[in-house]
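Apart from one protein chain that is not included, each protein chain of the complex appears where it belongs.
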Amino acid sequence: MNSAIQVIPLEWYLLLSTVLFTIGVLGVLFRRNAIIIFMSIELMLNAVNLLLVAFSSFLSDSKGQVFVFFIMAVAAAEVAVGLAILMMVYRNTKSSDINTLNKLKW
Amino acid sequence: MKALILLSSLGVISLLAEIFSFKKLLYPLVLLGLTVAFVLNIGEWNTNVTYFKMMQFDNYAVAFTSVIIVVAFLWFLMAEGFFKDETNQTDHYSLVLFALVGAVLMVSYTNMTMLFLGIEILSIPMYILAGSKKGDIQSNEAAFKYLIMGAFATGFLLFGITLIYGATGSFSLEEIKNAIATSVSIPAIFYVGVLLMLVGMSFKVSAAPFHFWAPDVYQGAPTMITAFMATIVKTAAMAAFVRLFDTTFLRVEGSWVNVLWVMTALTLLTGNITAVFQTSTKRMLAYSSVAHAGYMLLALLSANSYSSPSILFYTLAYSIGSIATFCIISIIANAKGDDGIHSFNGLAKTNPLLAGVMTIALLSLAGIPPTAGFFAKYFIFTSVFVAGHVGLVLIAIVASLIGVYYYFRIIIAMYFKEGNHEEVPVDMNHKLLLIVIAFAIVALGLFPDSVIRLL
Amino acid sequence: MITTYLFYLLSFLAIMFGSMVVLSKNPVHSVLYLVLTFFTIAGHYVLLNAQFLAAVHVIVYAGAIMVLFLFVIMLLNLNKETEPHKSIWLKASAAVASGSLLVVLVGSLKGASTIQSTNAFNPNIGLIENLGTTLFRDFLLPFEVSSILLLAAMVGAVMLGKKSIK
Amino acid sequence: MINLVGLVPLLPLIGFLIIGLFGKSLSKGIVGIIGCGSVLAAFAISLGIFFQLTGQAEKSVTIDLFSWITAGKLSIPFSFLIDPLSSLFLLIITGIGFLIHVYSTGYMSHDEGFSRFFAYLNLFIFFMLLLVLGSNYLIMFVGWEGVGLCSYLLIGFWFKNTAYNNAAKKAFVMNRIGDLGFLLGIILIFVTFGSIGYHDVFEQAKNMASGNPVLTSITLLLFIGAMGKSAQLPLYTWLPDAMAGPTPVSALIHAATMVTAGIYMVARSNILYTLSPIAMETVAIIGICTALFAATIGLAQNDIKKVLAYSTVSQLGYMFLALGVGAYTGAVFHVMTHAFFKALLFLGAGSVIHAMSGEQDIRMMGGLKKHLPITHITFLLGTLAIAGCPPFSGFFSKDEILANAFENNKLLWFLGVLGAAMTTFYMFRLYFLTFKGDFRGTKEQHHHLHESPKSMTIPLVILAILSVIGGFVGIPEVLGGKHFLEEFLKPVFEDSSFRMVHSLSHDTEYILMGIAVVVMAASLYYAYAVYVKNKTLPAAENEELKPVHLMVYKKYWVDEIYENVITKPLNFFSDALHKVVDNQVVDGLVNGVGRVVTWFSGILRYAQTGNIGFYVFVMVIGIVLILCTRIL
Partner (left out) sequence: MITLLLIFFPLVAALLLLFVKGQQVRNMALGAAIIEFAIVVFALTQYQHGNTTQFEVNYNWINSLGISFHVGMDGISLLMVLLTTFLVPIIILTSFNREYSNPSYFYSLLLAMQFALVGVFVSLDGFLFYIFWELALIPIYFICLLWGGENRARITFKFFVYTLSGSLLMLGGLIYLYLHTSGTHTFNIQALYLAGQSLDMAHQGFVFWAMFMAFAIKMPIFPFHTWQPDTYTVAPTPGTMMLSGIMLKMGTYGVIRWLLPVVPLGVQDWANVAIGLSVIGIVYASCIAIVQKDFKRLIAYSSIAHVGLISAGILSANVQGVQGAMIQMLSHGVNVVGLFFIADIIQKRFNTRDIASLGGIRNLNPQFAVLFLIVLLGSVALPLTNGFIGEFLLLNGVYQFNAWAAAFAGLSVILGAVYMLRSYQSVMLGETNSITTSFPPLSGSEKGVLLILCAAIIGFGVYPKPLLDIAGPSVVKLVDGVRLAMGK
């Protein structure tokens, strides 16, 4: 089986990643539930990962794929910390709605 | 590099302190460690060693690392109480030290990977520390906002890195630079990548319109952490920003300079103007820190031989000034239970020392001679002038004037308004710290050459 | 050809599941859709000859991170459709904003075809051997450094997660 | 003696300093001696100078004292110029000044401000001497403003009285209006000639074409100064008000000396004026207008000093008429004779007032002849002199002016004669109402009437003698005399002499003289008929007057007009400037900037909603905009 990058133009991957990335952005904008927002951010990161892999294949360069590992590591760390913070917030507010967190303003 | 290793080790050692119960020793140990790190770091001056083509301790990196370590040292002097009161003392120590590691990475990277990791290593402890007052809903909110916004911005930063990788086939600054220098036609995605990285970095330095997190987070986070964010984080981010844009992306200046121009103007004005109305001093300083990011962006924008030295000097001047103000604010807020401007009423009568140092620090932040802040602004203005952005200079002047307005509100409160005539108790070491900083501010103002010459 | 079709299919699924993540009302459903999205992305990885990465991806994301999410949702008892909805205006403006983001991104990303690969095509770069070499030679330093990151995150998560004992 | 000229102003200055600094601890006698003595000594030196000057060929001597102001090529020495004109004025000033000092020792003897008065007088003499002695325009200006200051101080001498203070202020300010013109004139002189020394300026001016616009500007500017100081239309209103000061002051400053400074200045600059016909015409017209205008007002005034004041204004007008028609000698001549008789009249009036315990309204007087014999006689002589009755001094000087005016323009002459007629009428009206008829004052005043002490009458007598014989220094050639004065002043007016060609035939001159005398006599008789024969009295304060009479009595409402046209609008304007422009507009703009920033800050901070969704939203919008730069 050929690598997809040999038959699919790079633009398509670019487009696909962009769409996925935008869906992630949309999720952040659209939702009030903090968990979903976190998930949307994960989606954004995955879109980036996908693009990296595509570039990596296209350029026949393994650095891109290695970079994905770092992104995964960071994503994992962020999620861990994020969920910890969310738990903490939940303990105090009994809500995961981001709109309840607007004491700091003006 | 030695400093980096030392700092990482210190971080790990502090984790062990709980287990092997030498918590009491930790504080002096950290101070000692920072001192040693400073010395080690200075030792790398002019060596210009590159490590794994991932980071390079050129003079730029050494200078900024020194600034970071010095400020961190002062910060630790100020923040002793912050650790003492905590149950998770050792965790805090290690998180702060890890953050410092991230900061050092950010000033010395030569590869996007290191930049990315540096940013994250700096950011993640900051997310946590911002929320370290677990029961305090404001602290929760700060951490939460910081995290979500930070992760969101990281997404864009990564997207940018990816696009640049796609266009040049490399993460190394050197190679990217070569690629765009040799390339006949630079692919469009490269420019988009640059702009997206610009967004990501602007977020980190809290430039408008990506600054919204800053005031809220600064206000909500524990004061000491705010001080850390306002000084070390900002310094590191600025240094990283310059390292990226004023060297690697300098060739494609045309694609980002106008954008940055507008953002700088916006940052200067938004930060300063919004600060005017604040009553909480902490929040006011948060806005002011946004504004200061604007000044530093000016130097970044001018992208000439003045940029690096002026940012170095600016970060130093701004950081020590901020440390002093945050220290005093926390003392006052602790004593009076409120960090509103009115808490400062009559301070000149009850605590002349605090008022005096605060005045010097504020004058420095406002950029009045002969303080360090003035020279900082002066160098920046010069660099912008050289770059020919006269319009921005005018905006910056207007912004500075507005800045004077809110800084002086505190001065006026201290010297003019009647307070409750109760002296605020101040620790001896805080007093010492403040005096040292006051002298440093004036000394830097009188002999700025010592720092400027470095770069 | 099959590769092409697979690409279209996986792309379609990825976008659809991705949208479902954002649009489903129940957080648990979102998590499940996200897992599905991850699988489609893993499929893409395979298509791109990044087999090792695909495996890691599934393990880390679907196996670890998403479980963490589910765990938290269950722990916090968020599996109901309790989320108050944003007003229609906010939703519309969110849609417009992300829509325009999409437009400008796509618009400005034109011309990727000018990118030339300097290396000859090598189907093996995604193999563990190649990756390992790169990771532990060129990227050794970041690799080490990321340990600090993970350590910091761990310490932090623990610190925040545990009840404060006074 | 000329080398001692420095002492002339110095002595009064020393007198001023001694009296000013130690006056409190000195007795009135000593103050009087110092005050009079210093002026007497100055007079003596002046006499010496005068005789030395007449005796020597060199008619113009400059004495350098020290370098005063230097700035680039502008170099102004503090130096004095002795020539016939200044030496003549020295004599007038110190001479009459001395007499008035003596008079003042009597007149002011009961005043608590005795020493202050003498200090001021001495200071005045000092400045007046500077004015005439200076060898350049700036020294003249120093004296010019200095006498203005003394005038201010002396008019407001009784400083508790607000009206007096107002009068003093008015005098100072009005003078300053003129002074500005003078100052600008001096500057223009410097700009034009590169110097302001008389010698340099006149030497250069001589060679300029007649009608040169620069000269016209200079002379007109200088003349503005003269208008202020010498109380010409339209800047004359301060002088009648200046009568608020003690009477010797009116005599010395506001009649004999200071107000003639304008004449001195024009005469000094004669060459400049001669070369600018327009300025000459202006001077003549302003002069004659003032002469007539003031004379008409004088006709209806009831205050003894006011009448004299308007008379002074009128006579000054004559002098300017003389200057304007080129009769510089005539003008100086009239200055001299006027100094004699007007000082005499004022001092006489002072004596009357002294006797009347401060009463100045002639409606309350009458029949003082028998109570104040010396005053009466001297006053009568003064009146005759001013009326131009031959052979009193006024006759000669006025005649010379009228003859010159006739030569120049018949209309000027006619108006001059008309003015002379009015002069005669109001002066005799004054004389008759004061000294003839029955006493109309209160019992108390009547009881108190007495002749003044010797210190006051002796000066009167001396001045009366001078008024009578003073004219003989300038007997016109037509009457077979020799015009000593003209001879004496010749070096000064030499360069302008081409304007002063006497072309009148002797016959014409006789006719003119005759007409003047006849008119004078007729006017005198009319006054006699009205006030002595018919015993008409001026209308009382509450009596209704006919429009014309009222207009003249109210001095054409000039003061009111000035008040409403200048003072009030200025105040209103200033107030508006202050309250509206300065506070609202200018400061409003400044504060507005601050307010806008604050307001904007108040608005802008609401952007910081605290809502994460919003922050992200703005971020996305920002990114979209940034990326737009790539596709646009």
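Order of writing sets the labels: A, B, C and D. Residues in every chain begin at 1.
Just so it is clear, contacts are C-beta pairs under 8 Å (C-beta built on N, C-alpha and C of every residue); 3 or more make two chains touch, one makes a residue touch a chain.
As the structure is a prediction and not an experimental result, all values here were calculated from the model.
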| item | value |
| --- | --- |
| Contact set of the excluded chain (shown chains only) | B, D |
| Among D:Lys28, D:Lys169, D:Arg363 or D:Arg440, residue touching the chain not depicted | D:Lys169 |
| Given D:Ile177, D:Val461 or D:Ile515, the one touching the chain that is not displayed | D:Ile177 |
| Contacts of chain B with the absent chain, listed as residue ranges | 309, 363, 368-370, 374, 378-379, 381-382, 385-386, 393-394, 397, 400-401, 404-405, 408, 411-412, 415-417, 447-449, 452-453 |
| Footprint left on chain D by the chain that the document does not show | 66-74, 138, 141-142, 144-146, 149, 152, 156, 159-162, 165-166, 169, 172-173, 176-177, 179-180, 183-184, 187-188, 190-191, 570-571, 573-575, 577-578, 581-582, 586-587, 590-591, 594 |
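Please note the rule applied: only the chains that are shown with their structure count from here on.
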| item | value |
| --- | --- |
| Separation of chain C from chain D, taking each centre as the mean of its C-alpha atoms, in whole Å | 102 |
| Intercentroid distance (Cα basis), chain C paired with chain A, Å | 5 |
| Shared-contact residues (touching 2 or more other chains) in chain D | 605, 608, 610, 612-613, 616-617, 620-621, 623, 627, 630 |
| Contacts with two or more other chains, residues of chain B listed in rising order | 113, 117, 120, 124, 127-128, 131, 134-135, 144-145, 148, 152, 163, 166, 169, 188-189, 191-192, 215-216 |
| Chain C contact footprint on chain A (complex, rising order) | 1-12, 14-16, 18-27, 29-33, 35-36, 38-40, 42-43, 46, 49-50, 53-54, 56-63, 65-66, 68-70, 72-81, 83-88, 90, 96-97, 99 |
| Complex contact set, residues of chain C against chain B | 105, 108-112, 114-115, 117-118, 138-142, 145-146, 148-149, 151-153, 155-160, 164-166 |
| Interfacial residue positions of chain C with respect to chain A in the complex | 1-4, 6-7, 11, 14-15, 18-19, 21-23, 27, 30-31, 34, 37-38, 41, 44-45, 47-50, 53, 56-57, 60-61, 64-65, 68-69, 72-73, 75-76, 78, 83-86, 91, 94-95, 97-99, 101-102, 105-106, 109, 112-113, 115, 117-123, 125-126, 130-131, 133-135, 138-139, 142, 146, 149-150, 152-154, 156-158, 160-161 |
